[in-house]
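Structure, as structure tokens:
Missing here is one protein chain; the remaining ones are kept as they sit in the complex.
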Amino acid sequence: MVCIVKTYEKPVLSNPVLIEGLPGIGFVANISALHLIQELKATLFAEVRSSSFQDFAVTAEKGQTSFPINELYYYKGRDSHERDLIILYGNTQALTTFGQYELCDRILDVVESLGCNDIVTLGGLRVDRKVDVPGLYCAVSDSAMVDEVLGRGAKIIGGQIFGLAGLLVGLGKLRGMKGLCLLAETPGYYPDAKAARAVLDLVCRLLNLRIDLERLDVAAKATRDILESFGVGSTYSVGERKRRESRHWLI
Amino acid sequence: MVCIVKTYEKPVLSNPVLIEGLPGIGFVANISALHLIQELKATLFAEVRSSSFQDFAVTAEKGQTSFPINELYYYKGRDSHERDLIILYGNTQALTTFGQYELCDRILDVVESLGCNDIVTLGGLRVDRKVDVPGLYCAVSDSAMVDEVLGRGAKIIGGQIFGLAGLLVGLGKLRGMKGLCLLAETPGYYPDAKAARAVLDLVCRLLNLRIDLERLDVAAKATRDILESFGVGSTYSVGERKRRESRHWLI
Amino acid sequence: MVCIVKTYEKPVLSNPVLIEGLPGIGFVANISALHLIQELKATLFAEVRSSSFQDFAVTAEKGQTSFPINELYYYKGRDSHERDLIILYGNTQALTTFGQYELCDRILDVVESLGCNDIVTLGGLRVDRKVDVPGLYCAVSDSAMVDEVLGRGAKIIGGQIFGLAGLLVGLGKLRGMKGLCLLAETPGYYPDAKAARAVLDLVCRLLNLRIDLERLDVAAKATRDILESFGVGSTYSVGERKRRESRHWLI
Partner (left out) sequence: MVCIVKTYEKPVLSNPVLIEGLPGIGFVANISALHLIQELKATLFAEVRSSSFQDFAVTAEKGQTSFPINELYYYKGRDSHERDLIILYGNTQALTTFGQYELCDRILDVVESLGCNDIVTLGGLRVDRKVDVPGLYCAVSDSAMVDEVLGRGAKIIGGQIFGLAGLLVGLGKLRGMKGLCLLAETPGYYPDAKAARAVLDLVCRLLNLRIDLERLDVAAKATRDILESFGVGSTYSVGERKRRESRHWLI
């Protein structure tokens, strides 16, 4: 199988921007993407399975099963001010470096074929303290984008950006795409709605999206439920770092 | 080599159901499949080897050798009430996630080509206590199947279903196949004939199979013998969980 | 690269038998193969490199370098009594299960194309005691061969046969080849000339080879030198088992 994209629809989009929202530190991207999908009533158009995902099924309510999967949604801006979006959502990243590169390439194949030139990846930046107002940090693959983001209150990140959030920016650059990574401070060991709100708020301003952020707690709650069904609920707080090292991305 | 199917015969079957019976917790599936094969005199029609299986040979009685392998058997129902079966049996699962996905896909290729639309995977659900009457649990990929199974005394599983038992249901769903996973409670650290009897009894009722379950102990004994020849005999009880984590599926 | 065979010559052989002599427990196979090659003046006709071998160079005398490699030699019997041979020699096995399967398949491709139907793999059987007269053990993929070997003093092995010694017999069987594995008792933590002599003596009788076994110590010494250049010299005795588990086959 390796990494397979099953496409349900090929949407016609105008200069869409890819927003990455896979599980990671504080589930900041995951919550944000879920909220965008729900608020914008985005449309699922493709699913990605990979043999680098976990090899198990997860039981959902009423005995049904869910599986490690990534999904692509699209949203067409309601007017000329709103950007068209492609949203990458899922319950896992790949378990190996090799799998991550492959997953990233398949997703870039899809979004490139839809005319996407801009990538925004989201995430959490772990801080070992309580976070009242999460600071925002950014990194870019195109220096022209820095000023705009810095002008809106984000600072420059120092360090590595692991996972698809980093890879999409890096491999996208090879295809001539402009990449922006936005991280919000988070303790990181629970689905952090506050951090998600911070990044989403900036994303909305950058992309002229009009989204109600009041119900972010709903997405955070849903993310926590998925997390628990995947069996990492209570033990999750043992440490993202350890999880990271053992590459158990799956929420 | 990767993963190769060697086909001896292409049986003509009528709406067959795939029954998965690979080694796993309590060897519930393994014993059940072996018993089905023996009682129904099912016919071996394909063998699967994979470079994700262990790289060793195992000596059998009289100096002969056996090897890590999966096998596919078929059974044609004796009358219009009995379902045609494809039985997946073997002495191992793949050692890597990647190998598991690939193995699963190869097997689904074969059974799909034979008209199979239904998958029943079996297994044990570990409980840390003595089990007198093993409870039965289920998960499905098609909600229409839940009621029928629940009506026969099974409960809904919460948690993950590892290995081919989970993957076949998940990847089968992508091909439009209906999947049912049945697990019986078991302490899990020995080939558990009692748990196998519990799942087999329900499988027989669901598929209208008439099978004598008296001799299940024979299949459990044979499974234990294979287990010992593979060198995991006495050390096996150290813990299935550890085995699971190190992906030494081989019985 | 994966696994590549570079062929220097395609010998014309009559019903040749493949003799496996890669590094393993006690280097029994390795010493034996080297001795056969030297005594019979066997001809190198193919080299095998694999990206599953170690990624390093090893310095040899006078600043030259050697590399992880497998080699195939042939020997044409001097008269109608002596069997033609293909000898597999090398300084490593593959580091991963996947690599082992692939290596095995490439080698079987070559020897099958040369008309080979018989495989003899050699090895050591670890015993935790001093060995005066090494006992001989066997396993076969073809029951017809058992009696002949047992009649010459070998016993039947119980347990697993790891590595190419087991895989060649197993995967060869899939191609209709007859396989015999011969192991000699050895403490296992040094290149064991005594054990090599025991298996070679039986191999010579089985295949009607006339070989002087007096100089086996020379091959054992050469094997020990290679071993030391590969940096596992003095630490090697820490335990073959640990080496085995971490798959550092390289001598």
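Order as written gives the chain letters A, B and C; numbering starts at 1 within each chain.
The working rule: a contact is a pair of C-beta atoms (placed from the backbone, for glycine too) under 8 Å apart; a residue touches a chain by one contact, two chains touch by 3 or more.
Nothing here was measured: the structure is a model prediction, and the numbers come from that model.
Considering the whole complex, the hidden chain is in touch with A, C. From the set A:L44, A:V127 or A:I157, the residue in touch with the chain omitted from the display is A:I157, counting the whole complex.
Although one chain is not drawn, the whole complex shows that of A:L13, A:V169 or A:L216 it is A:V169 that touches it. Interface note: of A:S32, A:N91, A:S141 or A:T223, the residue touching the hidden chain in the full complex is A:S141. The set of subunit A residues touching the chain not shown comprises 97-98, 100-102, 104-105, 138-141, 143, 146, 149-150, 156-163, 165-167, 169-171, 173-174, 179, 181. Contact between subunit C and the unshown chain involves residues 1, 6, 49-59, 62-65, 67, 95, 229-231.
As a convention for this text, only the chains that are shown with their structure count from here on.
With centres taken as mean Cα positions, subunit C sits 52 Å from subunit A. Averaged Cα coordinates give subunit B a centre that lies 37 Å from the centre of subunit C.
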